[in-house]
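The structure appears right after this line, and notes come after that.
A protein chain is absent from this complex, but the other protein chains hold their places.
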Amino acid sequence: MTTEAPVLPTATPTRGRRFATWLYAYPGAQLRLLLGGPLGWMALVYFGSLFVLLLSAFWAKDAFTGLVVPFDWSLAAFEALLGNEVYRTIAVRTIGIAALVTVTDAIIAFPIAYYMARLASPRLRALLVVAVLMPLWAAYLVKIYAWRTILQGNGPADWLLGFFGLPGPGLDALTNSWLVFSYLWLPYMILPIYAGLERIPNSLLEASADLGARAGMTFRRIVLPLVFPALVAGSIFTFSLTLGDYIVPDLVSDAKFIGNVIYDNSNLGNPPLAAAYALLPIAIMVVYLAVARRLGAFESL
Amino acid sequence: MRTLRIPALMVVLGLVAAACASPAPSGMLEQLGEGEGELNLIIWPGYAERGEIVEAFDWVTPFEDETGCIVNTTAMTDSNNGVSLMQSGEYDGISASGDATTRLIQGGVVAPVNTALLPNYEDVFEGLKGLPHNTVDGVPYGVPHGRGPNLLVWNTDAVTAPPTTWDVVWEGGGDYEGQISVYDSSIYIADAALHLMATQPDLGIQNPYQLSEEQFAAAIDLLEAQRDNGAQYWGTYTDQITSFTAGDVVVGTTWQFQVNLLQGDGTVSVDATLPEEGSTGWSDTWMIAAEAANPNCMYMWMNHMMSAEANGMATVFFGEAPTSPQACEFAETLSSGHCELTHATDEAYYDQIWYWSTPQEDCADDDDATTCVTQDDWVDAWTTLRGA
Partner (left out) sequence: MVESAWVRAGIRIASVVTVAFLYLPLIILAIMAFSPSPLLVWPPTGISFRWVVEAAANSALHRAVINSFLAAIGATGIALVLGTLASFAVQRFAFFGRQTVSFLLVLPIALPGVVTGISLQTTFRTVGIDLGLMTIIVGHATFCVVIVYNNVIARLRRMPRSAEEASADLGADTFVTFRRITLPAMRTALLAGALLAFALSLDEVIVTLFTAGPGTQTIPMWIFTAIQRPTQLPVVNVVALLLLLLSVIPVYVAQRISGGEAAGVAR
């Protein structure tokens, strides 16, 4: 509360005050003014551009010059996509790794989130939150390059695996992508789970223990269902970020992902194909988000 | 008599004027004006250096100081990337290879060049003027930057017997499984076709860029075998350099540029050669966008890049052949024997180099009966090869 001079109503109300009174009388107008800005922006900038993207998937490309002719309708892009099974292979591979990364991150995130939420002292907890957030501030590209250094021939990974007599990963293994993705998105999974676990009242867990349940059962029957929406919230990011990424597969492996196809085609002269293929991750994520919302994830974001 | 003389004179003058003024091809700059202050270029990496890699090699800052055109560059990964970037309309010029030039010219994306406005053009080697990939009906669509072959590079410690043919990256690659480094672009299919010209002559391949369905399929088979042998694909030259340095790869296809950098660094010992079957290569042209926002700056740049200092410096740095005797002279001061080494005046040498060209449906020949696999199909096939 500030201690300025009180604003007393004057004999003739100011324009601001008259507007405020009018707004009070018409809450509908107030709502529309509030929503107008954000929704207008979203509609024009975001959904408008998504719509143009959708349209551009149906535009033809001149066969020789490669120039895209806007509004010259053609199904060529879709024919190319459906006719070549490599696009299906790539889609399956991407979705598979995205799911694997999500599960991996959930498993890794849980112990540390639990520690932060329930076992750590308040000071340690604050420190750990900062510690988990910090890697997010390291430039994304640089983290990937650090992993390249680790995974490349004669790098630390080679040296470590050499101890066990195993060959080094090299820079073309698909598992490299899984590893680096899991690393990159881990904080996005830790934080929502931490928030979700924090919200579970201690009394519930104590009651469960009092009633004779062992750790495993308490976990399965009490903790997991309660923290599930938070898990789903975190999974939105791990899944979606993996689904569209092209930089990680480019730099640490030789396998192509959905993002690679979109980026390569938009950059190598086939924007309609890129647009058509982009419809796939959009569809997947819209469905994923709808399911996630059902499961209550949006409250845990 | 007097009353007739002046109109007659006018008629004569008019006729003379009409005869002398040849209609300029549309889009050509007529007059050079003031620099616009900015220049946006698409380049091959290493083509516009400002001393960041090696301090002495800077031909951009002197240009900026002299013309006031601040240079912004975007490096392309391959010609398909370059064409796509150029089509966006946001750039003034590009250093295009032969597999980009045709598409750009046909698409009206680049404008013909008025060589009268470029004083340094007359110095350029005659053998580099009027080449089919950058000239249409005698009208030049760009100015040459340099040319060179794609080379076979190997790690001298890992590959003890210096290879002399491309065999080592194809059928002979078994010893180096997973350690072969090849260019990640659809144009590399031509290298497979080139190898087939030597190993499977009954396929009848005349031109590695214009292939029939059957020849194309054979090339793809060869590439699939290479992929299954664990080939590593380099998209940017630094990928290849770090892979060689780390020991991930020991043999592969490269540009002299990477060889120079690796030898300069010295962490691994490499050597490179032009194999006996010949090789693919490139002859690069600076082209100006038809809708260039800064045409004057672009013309100044084109002239600058044909000057002895700039061209000499640039070609020594990258490891390609200079474009004029003056550039050769200057190059000698930076790297003795450079012109000899790059065969700058040796046209016979370049007869065994197949410059990057655009695959065309009509096979780019006069024979109407033949049809060849198109550029789009090349890109599709490459996507399939890499994506599987």
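Worth a mention:
As written, the chains take the letters A and B, and residue 1 is the first residue of each chain.
The rule is short, and it goes like this: contacts are C-beta pairs under 8 Å (C-beta built on N, C-alpha and C of every residue); 3 or more make two chains touch, one makes a residue touch a chain.
Since we're looking at a predicted model, the values are computed, not measured.
Of the candidate positions A:Ala60, A:Leu100, A:Val129 or A:Leu295, contact with the hidden chain is made by A:Val129. Of A:Leu75, A:Leu119 or A:Met217, it is A:Leu119 that touches the chain left out of the display. Looking at A:Ala60, A:Ile108 or A:Leu295, the residue that reaches the missing chain in the full complex is A:Ile108.
The residue touching the chain not shown here, chosen from A:Ala80, A:Ile97, A:Ala233 or A:Ala255, is A:Ala233.
By the touch rule set out above, chain A reaches the unshown chain at residues 1-2, 4, 7-9, 16-17, 19-21, 23-24, 27, 30-31, 34-35, 37-39, 41-42, 45-46, 48-50, 52-53, 56, 70, 108-109, 111-112, 114-116, 118-119, 126, 128-143, 145-150, 152, 154-156, 183, 186-188, 191-192, 194-195, 198, 202, 205-206, 208-209, 215, 218, 233, 236-237, 240-241, 243-247, 258-259, 262-263, 266, 271, 274-275, 278, 281-282, 285, 289-290, 293, 298, 300-301. Chain B meets the missing chain through residues 38, 40, 45, 52-53, 72, 74-75, 88-91, 236-238, 241-242, 245-246, 261, 265, 267.
Please note the rule applied: only the chains that are shown with their structure count from here on.
Spacing of chain A relative to chain B, judged by their CA centroids, is 40 angstrom. Here chain A touches chain B in the complex through residues 61-68, 80, 84, 86-87, 89-90, 148, 152-155, 170-172, 250, 254, 256, 260-261, 264, 266-270, going by the rule given at the top. Across the interface of their complex, chain A is touched by residues 77-78, 80-81, 83-85, 87, 103, 106-109, 178, 230, 232-233, 235, 242-243, 246-248, 360-361, 374-376, 379-380, 383-384, 386-388 of chain B.
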